[in-house]
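Every protein chain except one is present and positioned as in the full complex.
Right after this comes subunit A.
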Amino acid sequence: MIEITNLHAEIDGKKILNGLNLRVDAGQVHAIMGPNGAGKSTLAYVLGGRPGYEITAGSVVFDGQDLLALDPHERAAAGLFLGFQYPVEIPGVSNVQFLREALNSQRKARGEDPLSGGDFLKLAREKAGLLRLDMDMLKRPVNVGFSGGEKKRAEMVQMGILDPKFAILDETDSGLDIDALRIVGEGINAIMRRPDKGVLLITHYQRLLDYVRPDVVHVLAAGRIVKSGGAELALELERDGYEAVVA
């Protein structure tokens, strides 16, 4: 589904990714863990196409396409979803307006008909229900005045509505209380646990992985994957720390 080969990336002349290799097949959930500054968020941003990062070597093939050749909005239309660690507030633009524009832009890019207002709202209500987010919140401006937990749940509602093939979730578990963590975990499973979809979970903690059980866990350090293993690797990291496991 996605194959990252020898990826090197830097920002402002500072090398962050140093030959990262990673392959996620359809039907799989992979988790990336790693110490602060290892390059986890950079990986997410580079895959999403955030301006400012320079890719100096390597390739990313997503669903048979050269991902790095696509503009950010084209990557989304191709089925890539980036869950933000810090979802962005957009005053004056309601969630409903934002998401309908997003969904119909993606559909248009794929040659599909736009969804009518009524059908869109039905879909939005269904996904908001799944994440137990009040539909009224979707009428408010994007992320404005949302608590940390509400922002993360709103991200998952967006993911549900946009129905991507592959999701990169950058610390979607940070800022969530215990109940919200479970709701978000179940939401990820309901939306993305399918044979034709894949997920890359970036996280600091083992606890989200109790709900979204990864097929493979990778340790990212100094810009490359230094160790991979099964779900038990996350437990090992939690118990012994990165230093002990990576050494």
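Convention: a contact is a pair of C-beta atoms (placed from the backbone, for glycine too) under 8 Å apart; a residue touches a chain by one contact, two chains touch by 3 or more; residues count from 1.
Heads up, the rule we're going with is that contacts and distances are computed from a predicted model.
Candidate names were "Acyl carrier protein", "Sarcosine oxidase subunit delta", "ABC transporter permease" or "SufD family Fe-S cluster assembly protein", and the UniProt protein name of the unshown chain is "SufD family Fe-S cluster assembly protein".
Of the listed positions A:102, A:123, A:190 or A:231, the one in contact with the omitted chain in the full complex is A:102. When the omitted chain is restored, the residue from A:77, A:156 or A:237 that touches it is A:77. Looking at A:46, A:133 or A:162, the residue that reaches the missing chain in the full complex is A:162. Interface residues of subunit A with the unshown chain, by the touch rule above, are 48-51, 71-73, 75-77, 81-82, 84, 87-94, 96-106, 108-109, 114, 117-118, 120-121, 125, 135-136, 138-139, 141, 158, 162.
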